[in-house]
Every structure is written in C-alpha cells, then in structure tokens.
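All protein chains but one are shown in place.
Lettered A and B in written order, each chain numbered from 1.
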Amino acid sequence: MRNSFVGAAVERREDLRFLRGRGEYVDDLAPRGLLHAVILRSAVAHGRLRAIDFSAALEIPGVHAVITAKDMPGGPPIIPMRLQPLPDFKPYEQPVIAADKVRYVGEPVAVVLADSPAIAEDALEAITVDIEALPAVTTRAAATKGDSLLFGPNSGNVALTFRAACGDAAAAFERAPYRRRESFRTQRHFGLTMEPRGLLAEWDAARGILRVFGAAKVLFFNRRILAKQIGLPEDAIDMVENDVGGGFGARGEFYPEDFLIPFAARHIGRPVKWIEDRRENLMAMNHAREAEAEIEIACARDGTILGLRGHTYTDMGAYMRTNGAVGSRNVAQFMSGPYRIPNIDVDVTLFMTNKTPVGTYRGPGRFETDFFRERLFDMVAKDLGIDRVDFRRRNLVAESEMPYAIATINPFESKDQFDSGDYQITLDRCLTEFGWDEKSKLQGRLIDGRYHGIALGCFIEGGAAGPKESARLALNGDGSVTVYMGSSAVGQGVETVFAQIAADALEIPMDRIREVLHGSTAHVSDGYGAYHSRSVVMGGSALLDAAEKFRSAIRIAAANRLGCDAAAVKLGEETVSGPDGRSLKLAELAGISAEGAFLNKKHTYTYGAHAAHVTVDPKTGRVQVIDYVAVEDVGRIINPKTLKGQVIGSLVQGLGGAFMEHLVYDDQGQLLTGSLMDYLLPTASDFPNLRSVTLEMKPSPINPLGAKGAGEGGIIAAGGVMANAVANALGSLGVEPRELPLSPPRVWALVNAAK
Amino acid sequence: MKLPVFEYACPATLSEAVALLASHDGDAKAIAGGQSLVPMLAFRVASPSLLVDLRKLPGLDQIRITESGVSLGALVRWRDILDDARLRHAHPLIAAAVKHVAHYQIRNRGTVGGSVAHADPAAEMPGVVVTCEATIAVTGKSGARVIPADSFFQGALTTALAPDEIITEIRFPAWPAGRRFGFEEFALRRGDFALAAAAVFYDQDAGGRAANAHVGVIGVGDRPVRLATVEAALDGARVDAAAIARAAAAASAAVDPQDDIHASAAYRRSLVGTMVERALLSASA
Partner (left out) sequence: MTTRFDVNGKPVEVTVEPRMTLADCLRHVLRLTGTHVGCEHGVCGACTVLVDGAAVRSCLMLAVQADGRQVTTVEGLSNDDDLTPLQKSFRKHHALQCGFCTPGMITTAHALLTEEPDCDADRVREVLSGNICRCTGYISIVEAVLDARSAYRKPGGGAA
C-alpha cells in the first residue's frame, strides 16, 4: 500500500462540520463572564489627537470601561515588521492605538468594553474625540511633495526605495534598436474575507496564562510580538487557531487589535471578545495593490527582450504593516515574470498616505506587476509586427536554464531563482485547451454589437517561503495517529491534505489518522504558519520528516519489547512484528510522539499560462468573459480537487480585481466604499466560464514531496490577461487600457476617448 | 453594525398603525420587509425611536386585477409578483421590471410599498410607478388620500408621505392588449441597483405609429422621471431604427446625472440613451 492517498481527489474531512453549521469560528465562542469590545476608530484621516472624553459613555448601563493610549504606561507598543524589517521602516511602524496623532480613517482611538456589542456601539456615540485636522495626504504627488508629513518633522512620507537589478540595463537600452515606455496603474483593493476578523482573549490571573482565540496565519510569530508587548513570557501565552473564514494574506498578521484585545482582557480581568463588523473590515483590514509603473522595455527587432527598466510606486497607506514591504518588493523583483530579461533596473518606491495601511493580498505585487508587464508585451508585439504568442515563447526562460536567477533586490540583498520548469509545456497546453488558433479568427471583430478579444499571459508563482515548518505525530491509545501541524488553516483544506500525506508516509489507511490539528501554538514547539503558498511544501515536508522519526521511534520501542534490533522490526497497519514472528498491537505503544521539521531557504516556482476570450459592449463598457483557461504545473498534486478549488477561487478574485473591486478615497482621506454595496465582489453570475488544468510535469527539486506552492497562480495572471483581451477586442478603436479596474464606466470612457 | 435602540410595535389594524406613527412626532418609522430600512439602521444613518411593523395589517397583501387596472397591496412582496401568473399578461411591464429587483432572499421579504416609500433613485418599482402614471393610495391621521406618481417622488429617499401616512395600495391603470413595452436595466452586477434603467411603453394607432408613449428612467437623477421630449419624439412616429436613435439621443440630452464613485455623469448620460434605445428595440420587435 504505497502512495495511495497523495494524488487522490479525497473528499475533505473538514467539510463534515462546515456543511452542518458546526464549524467553530471565533464568534461562536462564548465563555462565561464575557465582555464585548468595540473599537472607536478615527473618522479623520490625519490630525493631532488632542483629547478623548468618554465620561458620558461610562454612564451608559452595561458599559464597563473605555481604554485609550493613556492606559498604557510608557505609551502604546509599536508593531514591528515581520518581513523585511529594515531600519528605514522603523519610523513608520504602527502604534497599537493612536496616542498623539491619527493617520487614517479607521485607526483605533479607544476600546469600549460592554455587556454586548450593541451597548458598546451605543457608547461610541457618547465619546467625543477632539482632533485637530491636518491636511490629508492621499496621492503620490502630495506624499512626495511633503507639505504635509505623516511622521514629521523627522521623517518624510517616502519610506524606502527597493531596486531590482541584474546585468547592465543602461548599456542594453543604449544599444537597443527598439524601446517603448509606458505608464500603468492598479487600484487599491484587498483580500476581503467572508468572515471578518475577531479575537477572544482570556486572562487566567491565577495561573498567569493568556489564551487568545481567533488567531490565524502566523500564530507563533504573533505570540512572540504579543509576549514582548504585554510583558509575559511566550510560554504563558496560548494562541489558538479556531476555524478561519478565509485568509488571502490579509487575516492573521499582527494588527492593533491583536494587542488591544488581550490587553483589555488583562485590564478588566474578564474574557473579552471583539468581532470586526463589515464596515470596520473595509477600513481596518490590510489594503493592497495600489501601484503605479513608469517602465520602459528594450528589444531586438526579432522580439528578443534586451532590458527592462523604470520606476514603480506603491501606496503603503499610513503605516508599514508587518508584511507591508512584500508586495512592493515583488512588484520590482517579479516584473520579469517567467521571461528571460538579462538587464533589469526597476525600482519601487514605498510612500505613505493617510489611508488604511497596506499588507499582502494573494499574489502580492505579482498581480500588479504581471499586469504592467503583459500589457507592455502586447503593445511591443504589435509595434514589432510579431505574433503575441511567438513574442512570449521566444522570451520564456528555458528549462535548460534552471535554476534561473532573477533580479536581485536591494536593500535586503534578496536573491531568488526559479527551481524547475518547462514553461513551453504549459503555454502549449493552454493554447490547445483554449483553442487559440480557432479563436484567433474572432480577434477584434464586431459581432452583434460586441467586440471580441482574445489574449494570453504567462506567469510564475513563488511559494514555499522558509525558513522552517514543524509537524508532530502522536500515537493514540486506540492505535490511531494524531497529526499536529505548525501550518495554519485558512480554508485551503489542510486537515485533509496533511492526512493524505501522513497516511502515505506512515503506510496506513487514511481513517487511522484521527485528526489533523493545526496552527495553535500548543501543537508544535516552533511553527511558522500559512503564507506565500507554503503549507504543502513546508508543512508537508516537515510531516515527512516527522513520519520518518515517528516510525523510527516506534521501531525502537517495539524492538525493546520484542527483544530484537530496531532495524528488524516490521511496521504493519495495526501491528508491529519482529523477525521471530512475535508481534505487538500499535495501540500498545501509545504515547509515542515525534516532531519533525523542514528547513528551507529556496522558493518553489509553480508556473503556467492563461488564455481568455472576452466580448466588450462598447455602449455600456460591459466586458463578458466567454472562456478562460488557466493552466499550471504545480510539480506534485496532493489533492486535485482542492487544488482546482484554489485555482478557480484565486482566479475569480483576480477577475474581481480586474473588473470591479476598488477601495475609493476622497481627497480628505475618507473611504467612500464603505459597504458591500460599494465595494463590489464577484458573484455566481459574473464569471461562470472558467476552466482549470493542473499538471505535475516538473517536480521541485528543493523538497522531498517535489511539490510547489499553488494557491496564488490563478490571481496573478488575471489582470494582465483581461486587460490585453479588452485591448485586443477594441484594437480597431485604438483603445489601450493602462489602468485597472476595467469597470464598465471606465471601458466606456476609453472607447469614447478613442473616438 | 448593531442596530440602535428603538421601541417596537406590531399593530393589528391600520388605524392603530397610523396612530402610532402620528404619536411619535415624526420620529417613528413603518417597517414591512425591512430590506431597505434595516441596513440604514445597521449603519446608524437612521435612528427612529419607534418601529411600527405593518405585517399584521389585514388586506394589504393582495394583487387585484380588474378591468380598471392592477392594484398591488403595499405588503405585496416581489416574490408574490413573480409568482402571480396573471401579471405576466395583466401588466407585463411590472413583471419585467421586478425580475431585476435585488436577489432571491430579498425578494422573499421586500415589499412594493416599502420600495415606493423608501424611494431610492435607482430602484425599479418607483420607476415603473412613474412611467405608468400609477397612483399611490395612503392613509394617515387625516384620512385616506391618493397621490399621483408624478408628485409622489420628491428627491432621493424623499416622498410626499407625511410621517404618519402609510401606503396601502399602488394602483396601475389598465394595460391594454397589444401594448408594446420594454424594460432595460444596466447594473454593475446582477441584482445591484441600476446605474440606469428605462421603462417604456407605447400603443399603436391604425397606421402602426406610436401613440401614448411613456418613457421613464431611473438612476440618472434623484428620482425617477418621465422624459417628455423622448415621448414627444415617439408619438406619431413609426418606431424604426431612426426613431429609436432619435429617442435615445433625446433621452441623453434630457437628463442631468451626477458623478459618483461608480460612474461619471457622462457615462450615465450615455447609458440612459442606450437603455432607452434597447428598451425601444425590445418593444418594437
């Protein structure tokens, strides 16, 4: 019985409770003595916080306390960055609550504790906040001009510029026979999750233990921060991962509330629960994707790309969040995508504005930069009279060049390389599945009042960020095995996928895996979590290591009892036996536990191609996706069902970003898209015609599973492919989209401007 | 987004309901399906001291079809309209418009009376009411009266209703067989409020020319409006491609929409022309 579960479309175990409404999300918890927290948030985008008067709020029956920065001796703690924590970013890190200034609409100003969320919200209306408004910085021009400084007088509004470089771009451009320069923009949107954020904190004063429920994504890291901020040893804090209603990069980073709610619980001596409502979520969960590019490409006449250079800019919002620099860095470092560009000089400037702070959202920086690049490619192919498919083919990195080093990012000396892949395979497969040759006949044609356009794009998706992940296996009294993972669940099916991997590694039936417990700090000694599509690679590989150690431990224990060498012990599904035929039930060895780990410094690179067919109604601007084919090679497929779910789900998010999702601010820094009536998410009617093909052609050489991270590919290519499809549809009108989203009014405006 | 505090009453008779609304000095609000009111409470942009639930009031949930027309009781839900097979012939424009209203779950609770009283500038039913010259029967502390459509809607979320008045019925004139009609709406997603929509109908004289043209639009102003210049362009004409193009142009020229975060004024202006054009194409087919 070998490898029978990995690769199989096993139905998910977690479904059994989700389908019955028996999931346990943080708002489902209701310990005795619970108080509810509601956050008073700044309604002003930029100002000096002069005074907070909450005396009237305390008079309201059921209100227990109002907490402000004044309750934090030494001032409110500052949230450190988790990734790329460069000294340049320090001035821009966020205090857990506003003390002397407010810098974005939605910034926490006070925390109200009451008997119910409704009463706490009533109390908000009774709190007077005196803010001396300052001019709001909402554009790059205003930020760089610096008349109004968010962190003045010592710091400007520009935090840092990263530079991605390789080769000699200046020389390449000098000698290039063809160059084209363009500007592009992507809009602010974010990884809105169906379950808003929430936390429940319980302080057990007698034992000195703090338990925090509702944690997600990077629990161990968050525990480390919280311990320092709140003055407790790490092992006095339990971060518990309950069921989580989506992550997408946005949930789980250390937010102000991750300090405020535990602080409140200790302050008041009772359990405190905070559940974000949707209005808050729109202004308080990390925003993303707002970027501009002014880039230039240099080519030979035959379409060979000689160089890429330019400046990009990312609007970071008011503070540098724990992972805020990731998307920005990726915009620069991954602009070349899967293509061979030997001379690169692209920088990315991170600037601060009075808007909600920015963090990662699925495929951070990659969605934006793919759009910039693929748009430019179609423009160039047209200029040079080269077929857009051939142009890409000619420039794709070849398998013979693997591992292929991409541009180095400075500061932070971040080097990276593609691990394995044959990018022609996925391109070919995509074109075949899509029917490219046949569909090309429709390019640009006006049929029944609609223009038809087809487009393609190639992409890479980085995964498997290190440095480490842990897994533990324990043998239960009935002979079943419990799996403990440092990986976090955000909806991607870890309880099933890890059970598949464990069952195969232990050579036992899947139903002998009692359960997979994940995320919480109690489960393993040193976990890392779910980000950068790492769970299968990092968690799965740690699980393989744990399985080996576990089997070894069983052999040793059995050998003792059976009086033979460990090497001679045979492991069966329910028993272990020695060379003389004596055997033991596994259950008799209950209590054995082994922890494994996987250390990794290299990323995996899933890769693929998308092709799409759209129609555009020039009178309304409506774009309809007639067919969309997404092909990717993920190295090793653990569960084809859950993998397809990731691709389609990711793709629909990408299409939402391409067409409709937009966080809009006015020039006073007021968030105008304050509800789901205004922040538009894709629904079941919008994109029914999507197809996904997943391959396992080129395993990754950097982990024992051969797997690559696969949760983000769908989203990465969507913006570029859609924009090119619209451009191609409207080619006869000379329309060249340079900005997202391609909402109907914007497409209409492009059509009309071209007339 | 928890609701603010309010008192709640669920009277059994219309006169009780009116008395309750009158008693709170303008600070009481009627609630039926709640599909528009409850979100306003959740965002605390409305904070009435008393909600008067209309659900027990008898006789307000009937769809009556007679020779003189169609009468929708105020508590008739969207779902009831879609389920009523008679309406497809008795008043196909109502049926066509209601298909665009919101979503499945909302249609199980939302009422025509509620929609008309709420008067969202982009809502379908107010648009149909105005286009069809319906009348709105209301009862208040001063008794019952009937308000014509063209004076009912006074602005965004603003109507001619006094704070103590409750809509009881919406009455549509009879719909003759052979009448041509069309309803076209453009929303960013299915079920969203219209960025623009057009409801049109006309009868035909013996020579096949349009007569009695009615053209109403929503989403391009603070209330639904009929476009007199477009109607005038259609009356007496054969509704062919040229006439439709003229009508569409007249529609765009007749409106004065505003910019907002979803669409520019220019877009809405163009869109309403396209909606009128497509509605007329559908009507004349």
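Here is the rule we go by: a contact is a pair of C-beta atoms (placed from the backbone, for glycine too) under 8 Å apart; a residue touches a chain by one contact, two chains touch by 3 or more.
As the structure is a computational prediction, the values presented were derived from the model and not from experiment.
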{"item": "Missing-partner contacts on subunit B, residue numbers", "value": "1-8, 10, 31, 33-35, 38-39, 41-43, 51, 53, 55, 79, 102-106, 108-109, 189-191"}
{"item": "Absent chain, residues of subunit A that touch it", "value": "11-12, 14-25, 27-28, 30, 118, 192-196, 243-246, 248, 277-278, 490-493, 641-642, 644-645, 648-653, 675-677, 681-685, 687-688, 690"}
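Here is the rule we use: only the chains that are shown with their structure count from here on.
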{"item": "Subunit B-facing residues of subunit A, complex", "value": "116-118, 121-122, 125, 277-279, 619-622, 660, 664, 672-673, 675, 677-678, 680, 682-683, 685-686, 743-745, 748-749, 752"}
{"item": "Touching residues (chain side subunit B, partner subunit A) in the complex", "value": "1-5, 39, 43-44, 186, 188-193, 195, 261-264, 266-267, 270-271, 274"}
